[in-house]
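Here's the structure we're looking at; comments come further down.
One protein chain is absent from this view; the other protein chains keep their places.
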Amino acid sequence: MTELWTTTPGGYLIVLAILLPLAGIILSFTLGGRSAERVALGSTPFGLALACAIALHVGRAGKPIVYVIGALEPPLGIALRADGISAIMLITTAVIVTAAALYARAKFATPDGIRESRSSLIFWIMLQSIWAALIIIFVSGDLFNLYVALELLTFAAVPLVCIDGRPETLVAALRYLLFALFGSICYLLGVALLYGAHGTLDIPLLAQRVQSTPVVWTAAALMTGGLLAKTALFPLHLWLPPAHANAPAAASAVLSSLVVKGSFFLTLRLWFYVLPGLSADQAAMVIGCLGSAAIIAGSVMALRQARLKLLIAYSTVAQIGYLFLVFPLATGAQSWSAMSWSACFMQILAHAFAKAAMFFSAGLLAEALGHDQIARLGGAARVLPLTFLTIALSGLSLMGLPPSGGFSAKWLMLQASIISGQWFWTLPILAGGLLAAGYVYRILAPALSDDRISLKSSPKRSQEVLALGLAMIAIALGFMPQTFSDILEIGRPIAAALP
Amino acid sequence: MSLLPYLDICLALLVVAVAFWTIAARDLFASVVGYVAYGLLLAFVWIRLYAPDVALTEAAVGGGVTGVLLITAGKRLGGLRNVGQGERPGFGLSLVAGVLAAAVAGALCAVILMLPDPPPSLAPEAVAAIHGAGAGLGNPITAVLMSYRSFDTMLEKMVLILAVVGVWSVGADNAWGGAPAPFRVSKPDAPMVFLAQMLAPVGVLIGIHIFWVGADEPGGAFQGGALLAAMWMVTMMAGVAQPPRVDARWLRVALVAGPAVFLVIGLAGGVVAGSFFAYPPALAKPIILFIEAFMVLSIAAALPMLVAGSPGERPDR
Amino acid sequence: MTPSVIAGLLGAALVGLGLYGLILHPHPLRKLLAFNLIGSGVFLVFGIVARRGAAAGLRFDPVPQAMIITGIVVAFAASAVAVALILRLSAVGRRVTLDPEVPTRPDGGDAK
Partner (left out) sequence: MTDLFPILLVASLGTPLAFLAACFVKGWRRQVLALQWLAPTPALATGLAGLTRAPLTYDLPVSGFTLRLDPPSALLLAGAALLWIIISAAIWRDRQPDNRWGLSWLLTMTGNLGVFIAGDLVSFYLLYALASIPAYGLFAFSDDGERKRAGAIYMAFTILGEALLLLAFAMLIAGEPHGSANIADVMAALPTSPWRDAILGLIIAGFGMKMGMIPFNGWMPLTYSAAPIPAAAVLSGAGVKAGVIGLLRFLPLGLPLEGWGDALVVMGFLCAFYGVAFGLVQQNTKVVLAYSSISQMGVIMAAFGVALVKGQAGAALEVGFYAANHLLVKAALFLTIGVLAIRGGRLSRATYILAALLALSLAGLPLTGGALAKIATKAQFAGGAEAVLATLSSIGTAMLMTHFLICLATSPSGAAQECPAGFVPLWPGIALGAILLPWAFYPAVGDISYAFEWGTLVDGLWPVALGVGLALILRRIDRFLPRVPVGDSIVLEEAAFGRLLGIGSSFKALDARLCQWSAACVSLLLITLALLAASL
């Protein structure tokens, strides 16, 4: 079993993937001004290449790649570990961050005549920080290291929310910050208890040692609670709609499609990698119920919003709900758990791409029309056909209509809930699809009518194409071959227990 | 036996009492002052737990720098009218909150009493590692921070940089590039200036000493850096030194020096020592001290900047 | 009652007090204080874990202690950002509160 804690070939790629954005932050901050943008944009292709290289290594080896930092093995040292789910998430993150960086060039270029502007410097540094934090979250094998990464993520996300300095964005940012801090302190308390009980924070080591004791369950409950708060699972979503709806489009896209997934990913790590041997059906049921409530409440609230960006933000609350159905559906070594596992990650990916495309389009609309009131979108599709094509395609995925990643996810989730005998999950899944159809219809139907509308400025073609590209990826996910779920199984502890 | 257990209990009760005051005080400023006292008291608890390094950190940060931060903020907010005081929570909510908080605390107590015996510990491994090929440092905590969990430490410094950027980011657009202002006193006090001129050089020396001995004894980069930071803050308050502009190149370099050096050496370890963030065993101690020196610089620059706030805010009256 | 048990109970009490304050205090700065109380309670839990782990000639387990130091720094950084936000909010003349404002616009959200 010591192979879990020895550096494997290709392991160095993980460290490079982390250090690249960290170095980017340092350089951007030191050089300032236009260099920040250049550094951020310049590093994206390398980051993408590293993510692909890691995925290639993981896929080829068929087992996780490991890097033991400083050759100092856990429990004293820290090991980084990229398994199947890390590889998939790394690529997703790299693609979306790259798209966001390219999209943001128009808004966050340093204006002429100024050496350095506040919003551009902040944006480019924070974008790279989010990237760095997410990479660490996806590959770190140590729960305390993950805490620091989680905080890094919060510190990077909060300034993006209030980057334009309006008072309401400041309130949103403060709410976000305080609630996220509350969440992370709960997580940290759980970490302290786990260390007190088992003397290590290394994930595979803990997985070998944990027993079903009150200490472990208290730790798990605290950590889960904290992470749910950071993921904005209903009813802990108070911070999400104002924060995501008030940030600039490029930032909203990253926040909605990636940042909330960071803490969700940690929740998965906790339940499926640290505690896989312990049965916790009832706790999983509690989480599943919260997820169902999120689907319904988030969708209904999305239906009732007057502002497009708020609608999209509430839709995120709903779509996050689907992810949590994985807890009741994938626990234990059952025949359907692999199916639910793929469904969960398909949903993560589909939502990430579709939501980023949606927020990009909402940003384009707001710039072109000068407002984002849904009631005043009449006829807009005639003048902005490409933008509305993007909204329609990503809406397709959110509704779960084929062919799309959203459909594949729901299709697998429905099957898993039926086979597992937990048919009641099909109700929120289907109701969520119907309600999603309702809110997508609310955007599209008036826009497609024959009303006349005038543009304030026409959108940049390159931005429209970026958004469309992301929406196409969300659609293309519907054609993902079987290897996708094979990759996801790499390094999953429960997979070893399956016949 | 001895009086010590009773003293411990008294100390704990005192801490709880001060904490209660912090929560219950009607006045914002009073509760801030309560919190600063609480931070200092907590340092004693840490000493009783044989955690001198933590005690030093708690005193410097929990009591010191956080104190300055909160008192400044409390002063400025106390004078303002727009602070919501009217919205007292209802009785029902207070009851629910109280019950829940008590339930969580109770569960926590129970669980703490249930922690396994004999307790798991990494102390033996740490001791073995220090005497072995590991870090070669006398202070195991420094060894853990700078060698075994160097990755955490570097990330923590990145968090500090991000926090500085975050603090700066809330400023107004047109103020960007200016200096943070809250320390600027219109007419410097003579005693304050004297204190700053006398205290600062001594403080700087003590800070450097704490960092230097930190390799083998309690102390280290963070504690030393925090003391240097405090001295800088004192000189700025006294008007002896001016806060720097946020776009000053030297400030930026000082802020990133620690993590940057750490990162470069960590990368170099991949080539020289065969693994990223590994140090050649013979040179481990000097390299760690070298990194820590830059860390001290970064911390000394970062903490005052965090307290100083965003650029261009005018001091209130 | 050993010092570590006392400290553990103290930690739990601080967490409870902090939670109460965090939930109920309307003022964000007071919430921040409460958050810091919870934080120090959590660090105390780490502290007793470290103290209990005394072994091999050391009077404490150095790993959790190192984590406390990292945690204190992070908590301070968080407080600084929060304070900056609170001060900025009050500077732009906004009522300093965390609860959502009464919407000024009528909600036109009449679903299909």
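Letters A, B and C name the chains as they come in the text, with residue numbers starting at 1 for each one.
In this section, a residue touches a chain if its C-beta (ideal position, glycine included) is under 8 Å from a C-beta of that chain, and two chains touch if they have at least 3 such contacts.
Keep in mind it's a predicted model, so treat the numbers as computed, not measured.
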Shown chains touched by the chain that is not drawn here: A, B, C
Selected from A:Thr224, A:Gln319 or A:Thr387 as touching the chain missing from the view: A:Thr224
Identified contact with the non-displayed chain, of B:Ala103, B:Ala128, B:Met198 or B:Ala282: B:Ala103
Contacting the left-out chain in the complete assembly, out of A:Arg34, A:Arg304 or A:Lys460: A:Arg304
Touch criterion as defined above, residue of A:Ala36, A:Ala79, A:Ala280 or A:Ala362 at the omitted chain: A:Ala280
Footprint left on chain C by the chain that the document does not show: 19, 22-24, 31, 98-100, 107, 110-112
In chain A, positions touching the absent partner: 175, 179, 182-183, 186, 214, 217-218, 220-222, 224-225, 228-229, 234-238, 280, 282-283, 285-287, 290, 297, 300-301, 303-304, 378, 399-403, 410-411, 414-415, 418-419, 426, 430, 433-434, 437, 441, 445, 448-451, 479
Residues of chain B in contact with the chain not shown: 89, 93, 96-97, 100-101, 103-104, 107
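By definition in this document, only the chains that are shown with their structure count from here on.
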Mean-CA-position distance for chain C and chain A (Å): 25
Inter-chain centre distance, chain A versus chain B - centres from mean C-alpha coordinates, in Å: 31
Chain B and chain C, separation of their C-alpha mean positions in angstrom: 14
Overlap residues in chain B, where contacts from two or more other chains coincide: 108, 112, 115, 119-122, 126, 144, 148-149, 152, 156, 159, 162-163, 166, 170-171
In chain A, residues with contacts to at least two other chains: 76, 144, 148, 151, 155, 158, 162, 170, 189, 193, 196, 199
Chain A residues touching chain B - in the complex, by the definition given at the top: 7, 12, 15, 19, 22-23, 25-26, 29-30, 32, 67-72, 75-78, 115-119, 121-122, 125-126, 129, 132, 136, 144-145, 148-149, 151-152, 155-156, 158-159, 162-163, 165, 170, 189, 193, 196-200, 213-215, 218
Residues of chain B that touch chain A when the two form their complex: 107-108, 110-112, 114-116, 119-122, 125-126, 129, 134, 144, 147-152, 154-156, 158-159, 161-163, 165-166, 168-173, 176-177, 247, 249, 252-253, 255-256, 259-260, 263, 266-267, 269-270, 273-279
Chain C-touching residues of chain B, taken from the complex the two chains share: 4-5, 8-9, 12, 15-16, 19-20, 22-23, 28, 31-32, 35, 38-39, 42, 45-46, 48-51, 53-54, 57-58, 61-62, 65-66, 69-70, 73-74, 76-77, 80, 82-85, 87-89, 93-94, 97-98, 100-102, 104-106, 108-109, 112-113, 115, 119-124, 126-128, 140-141, 143-145, 148-149, 152-153, 156, 159-160, 162-163, 166-167, 170-171, 220, 222, 303, 306-307, 309-310, 313
